[in-house]
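Below is one structure; the comments refer to it alone.
Here the complex is missing one protein chain, while the rest keep their positions.
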Amino acid sequence: MSLTPVVQLEVTEDHIASESRALSHSWAQPRGVMGFLSEVDHKRIGLRFIITALVFFALGGVLAALMRIQLAVPENQFLGPDLYNQVFTMHGTTMMFLFAVPVFEGLAIYFIPLMVGARTIALPRLAAFGYWMFLAGGVFLYVSFFLNIGPDNGWFSYVPLAGPEFAPGKRSDTWAQLITFTEVASLVGAIVTIVTIFKYRRPGMTLDRMPMFAWAELVTSFMIIFAMPAVMLASTSLILDRLVGTHFFNQAQGGDPILYQHLFWFFGHPEVYLIFLPAQGLMSTLIQTFSSRPIVGYVALVTALVATAFMGFGLWVHHMFAAGLPEIGTSFFTAASMMIAIPSGVQIFCWIATIWSGKVRLEVPMLFALGYFVIFILGGMTGIMVASVPLDLQVHDTYFVVAHLHYVLIGGAVFPLFGALHYWFPKFTGRMPSHRLGLISFWLLFIGFNLTFFPMHQLGLNGMPRRVYTYLPGLGWETLNLAAAAGAALMALGALSIVINAIVSLRRGEMASRNPWNAATLEWSTSSPPPPHNFYPERVIGSRDPLWDDPPDQPIIEGIRSDRREVLVTRLLDAEPDHRYHSPEPNVWPFITAVFTTIMLIGSMYTPWAVVWGSIPPFITLIAWFWPRRTDINDESYPVEKARPQLNEATGPA
Amino acid sequence: MTTRVLDVSRLPSFAFGHRSILWWATMGMILIEGTAFGLLAVSYIYLKWRVPEWPPGFAPPDLVWGTVTTIIILASALPNELARRAAERLDVPRARLWIWVSVIFAIAFCVTRALEFTTLNVWWDSNAYGSIVWFLLGTHTAHVVTDILDTGVLSTMLLIAPIDANRMVDVAENASYYYFVIASWLPIYVLLYLAPRLV
Amino acid sequence: MKRRLAIALLVLTAACERERRDFKLPNGDHLTAATQVSQLQPGAPSPPPVVESPFQDNAYALSEGKRLYSAFNCVGCHAQGGGAIGPALMDHRWIYGSRPDQIFSTIVQGRPNGMPSFAGKIPDQQVWQLVAYVQSMSGNVPKDAAPARNDDMQASKPELRREPKPPVQTGHR
Partner (left out) sequence: MLQSVLESAGIQAARVESEWWFIFRVTTVVTVIVLAGLAVAVRRGLRGRDTGASEQRMLRYIGIAGAITVVILFAILVRSIFTSRALASERVSDVMQIEVMAYQWWWSVEYQHPEPEQRVRTANELHIPVGKTVAIKLLASDVIHSFWVPSLAGKLDAIPGHEAVLWLRADRAGVYRGQCAEYCGFQHAHMAFVVIAEPPDDFERWIQAQRKTANQPQSPIEQRGLQLVQQRACVMCHTIRGTAAGGRIAPDLTHFATRSTIAAGTLPRTPEHVNAWISDPQAIKPGNRMPTIALAPEDRAAIVAYLEQLR
């Protein structure tokens, strides 16, 4: 007899009401300062990730504006080389490590459980720990910057410029340690996302019924796992070279600066895709909802995501064409870099087909999605150009590449992100965002973006290198740089209008229903904002677009305990119910562990002994974290003898 | 209102192996650190390929302690496996016994590992070869130490903390991670000790 | 509270101090012809002005000093600090004084038996940078500002990892 029969049962309104009450009680968010620090609710953690990342985005934007002011006219004295170098390094580092990766991580932590129909995220304490590490890393970077210890060797920190001889002081170490902070946060986030997707999907949600955003985050998380260790090694060996005198990158003692570049770009190129892929998931989500039809080519889109991820690891060398590597090798990497355009092309064709065959609603999120097409396609085309070795040797490290990467990353990731934030605003807050302000933001950003970055293509071809703090008059760069500065001002206004929209709508926006956009994914099946336990009652999933296509009489899932934080764990492929799991209760130790880990990491910039002595306090706090408390004990198997009758089911074949 | 209901109340409240979420979390850790070890090994080979002679200017590490460590580390797989099996049977006394035995093994090879560091014949700041040797060995040692501490805490928990079935899942997953520590050592042993002698 | 604030401020300024990149001396460069060559002076003896080194704890100046140390061929006589024709600089023995202003005078005035005078040849700013570096050779600067290893063959431990050797006055003044 199956352990999970589908039966006809009487489910009364009273039962539902009392279960709801019990769930609200057992999943209640802790109160007070300690409660704030102990939070394990994935929606809170996810929102913290998103808001913190957006704050860093704003800071990175301010730095970008400073650079545009500095470069608006030739031989400007506004910043000077020392400050400018810190500013552009901080800008790149912030955008890559403190904005782009964490913001998508935050979206994943918030929405993956909602989209797969789970009550919470897997390993919530780990997710909380990840957030505190991310926050600590970001604060650490900006405090360092204001103390004049901000990194100044570019977000790539090439040796020997960032190495022991040419980067005196602690600025380079700040960069290297920031990497460790964000690494920990991203890796933790990746594990949490993978486990949630694999084990917490609602019964009936087989892998081929998963929403596209979940697919995108799954693929991205695997990319993080394989890419991030490379930069961890690069930054660790950099700090070892600087602090204890190892010779990884010292050519006179058998090391090699090129080794650093290989390690960095083995991470650095996949990094681009692990920013880009979640945004592709967002694009599919937006296009489907606002075309009011199921996405065309689901299998093709998933395949494209996976293919992009695989190829993403095969083209890191195209950042090093100018380093004079052997020609045969570079041809291979040219081929790989061009072929990665194929999956992107397929995705774009699928979306155009969806739009073509659907009923399009030009809401603000859809506008951002359409903006993606214009901007990202241009960025993709310049991507093909820089994949060609001869052409890359001309435009590499010029403003052409600056234009290219912003077209790809802002067009390919930030526009879908803003579309998605607008789209999910009612789910976050329970209120609708303002349509009119949304229109203003979109057009300001769209025009401002193109005015800022389109001229940079021409600047690059005219010979303007990247990362210069000033330039001489008479080289034909003045007008284009001035245009870019004007565009940057428009973008700043656009960003401001988004902030205003958020504040105004939060106060006075129209109340949002469960599913204001008439979307098909599960996060819209619960109230806006969702209750702490996300869903009740929960129905078995019967199709890929449950809110559109599921018959109304899908079975209700009953039997998950409401008197404690219990979740249903399902099987990897078919999402058949497997066992019930007692999800961790709120706990302050992840926060304390993050504090001590931070102290250890910062100390290790100054002396290697900090690693030895400094790892003792986090170790002790980890014990406290994992030490079983009364509330954490699984009362159905305590003492352990009580669990014996469950043993066959618990170990038997899945 | 009568409706169709999927009743999950009779499902077990824990699971072992790849059915448990802890197993997947452990696999995630293993993938991350496996990638790190892989890249370290590639860096070692890259540096080796840059110079005509390897190891450059120093004798390769002495075989004795490295080999003893390898033997102990391989032997420690046995108590580890026994602990895992006992855990999956929910046999608390045996799980407790074997996990303590594996802690003793781990401490033993920590000692031989310390001796290993004294017979590397090169310092980390001698040249790039020394740096990568120390880095490889140091990274692996960090994993060993982490695992010992982790196992130690778990063993202590089995003595003094309340034990439910999830604790037994912890023991089983602790064993999976330990297998990774063993498995990652073998290629490093080959790289550090055998490759300079054979090639 | 106030004291805590003061300590915090101190830490902050220390960090700023260490990481400043000064491309010129704050008061501009001046000729070192005014450097006292002799202790003899007319009138009553006035206490010798204690000259503060502007770059004592400054990481950038220390690294510049290290660069100039080999660029100006100090290596030729003092080697990498171990000493050869000239005395060792990484030990604790100081013949002509270990105070920054004394080292400054040694470089500018030159000393008997081979140390040439660099008066007028090396601008004050660079002399101060050399002074700071020379102090770091025996570990007598803060560890977080001292130079790390160079991308070179390694002759000795980088300054950052040297044990501080308290100066001992051996010479005659």
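Note that the chains are named A, B and C in the order they appear, and that numbering of residues resets to 1 at the start of each chain.
By our rule, a contact is a pair of C-beta atoms (placed from the backbone, for glycine too) under 8 Å apart; a residue touches a chain by one contact, two chains touch by 3 or more.
In this text, all values refer to a predicted model and were calculated from it rather than measured experimentally.
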Partners of the unshown chain among those that are drawn: A, C
Identified contact with the non-displayed chain, of A:V306, A:V374, A:I447 or A:L547: A:V374
Option touching the unshown chain, where C:Q56, C:T106, C:Q126 or C:N140 are the choices: C:Q126
Which residue of A:P113, A:G130, A:P160 or A:P365 touches the chain not shown here: A:P160
Among A:L23, A:L37 or A:V389, the residue in touch with the chain that has been omitted: A:V389
Sole residue of A:Y471, A:W517, A:W589 or A:Y638 that reaches the chain not shown, by the stated touch rule: A:Y471
Of A:L9, A:M339, A:I500 or A:V595, the residue in touch with the unshown chain: A:M339
Residues belonging to chain C that touch the chain removed from view: 21, 23-25, 28-31, 71-72, 120-126, 151
Sites on chain A contacted by the missing partner chain, in the whole complex: 80-82, 85, 153-154, 158, 160-161, 165-166, 251-252, 256-258, 291-292, 296-297, 300, 322-324, 327, 330-331, 334-335, 338-339, 341-342, 345-346, 348-350, 352-353, 355-360, 362, 370, 373-374, 377-378, 381-382, 384-385, 387-398, 460-463, 465-472, 474-476
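We adopt the following convention: only the chains that are shown with their structure count from here on.
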Centroid spacing, where centroids are CA-atom means, of chain A and chain C in whole angstrom: 48
Multi-chain contact sites of chain B, meaning residues that touch two or more partners: 125
Residue numbers of chain C (touch at least two other chains): 149, 154, 157
Chain B-facing residues of chain A, complex: 3-13, 122-123, 126, 187, 190-191, 194-195, 198-200, 203, 225-226, 228-230, 232-233, 237, 240-241, 244-248, 250, 253-256, 259, 262-263, 266, 540, 553-560, 568-569, 571-572, 577-582, 619, 623, 626-628, 630, 633-641, 643-644, 646-647, 649-651, 654
Interfacial residue positions of chain C with respect to chain A in the complex: 12, 15-16, 18-21, 59-60, 62-63, 143-145, 147-154, 157-158, 160-161
Chain A to chain C touching residues, read off their complex: 82, 147-149, 160, 163-166, 168-171, 241-245, 247, 249-253, 606-607
